[in-house]
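Missing here is one protein chain; the remaining ones are kept as they sit in the complex.
== chain A ==
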Amino acid sequence: MKSLAELEAIRERALKEMSLRENTGKIRVVVGMATCGIAAGARPVMNAFIEELHKRNVQNVNVTMTGCIGVCRLEPIAEVITPDGKKTTYVKLDPEKARRIVVEHLINGRPVKEYTIDEVE
């Protein structure tokens, strides 16, 4: 059972880490969570982003969700927006592809071309 004492320990660790980190620009990952996206498997994709980022202790990425992105047939879709405003749209994702995007794009800064909308379309 999860206890409050555990949460307290997490809080203290997090506070220490927060003071260590500078305010670097954050990368945003936005996952399309409209009905079609959910039916196509957007939630496990989003969870894969969250878990892989956690596993690799990547702190400068925000994972959020949005409604309709407008291309149902290419769902699950995620957009990666870097602090300089550059947007990469990934389509037809699955959890494995999401994990690869974490390593190659979010950590190493190289977009995974073959999963982008321009390549798939």
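General remarks:
The definition used in the following text is that a residue touches a chain if its C-beta (ideal position, glycine included) is under 8 Å from a C-beta of that chain, and two chains touch if they have at least 3 such contacts; residues count from 1.
Here, contacts and distances are computed from a predicted model.
For the chain of the complex excluded from view, the name given in UniProt is "Histidine kinase" [choices: "Histidine kinase", "Transglutaminase domain-containing protein", "Peptide/nickel transport system permease protein" or "Nitrile hydratase subunit alpha"].
Residue-wise, the contact with the chain that is not shown comes from A:11, picked out of A:11, A:86 or A:113. Of the listed residues A:27, A:53 or A:74, the one in contact with the hidden chain in the full complex is A:53.
When you scan A:68, A:103 or A:117 for touch with the missing chain, the hit is A:68. By the touch definition given at the top, chain A reaches the unshown chain through residues 1-2, 4, 6-7, 10-11, 13-15, 18, 31, 33-36, 38-39, 43-44, 46-47, 50, 53-54, 62-65, 67-68, 70.
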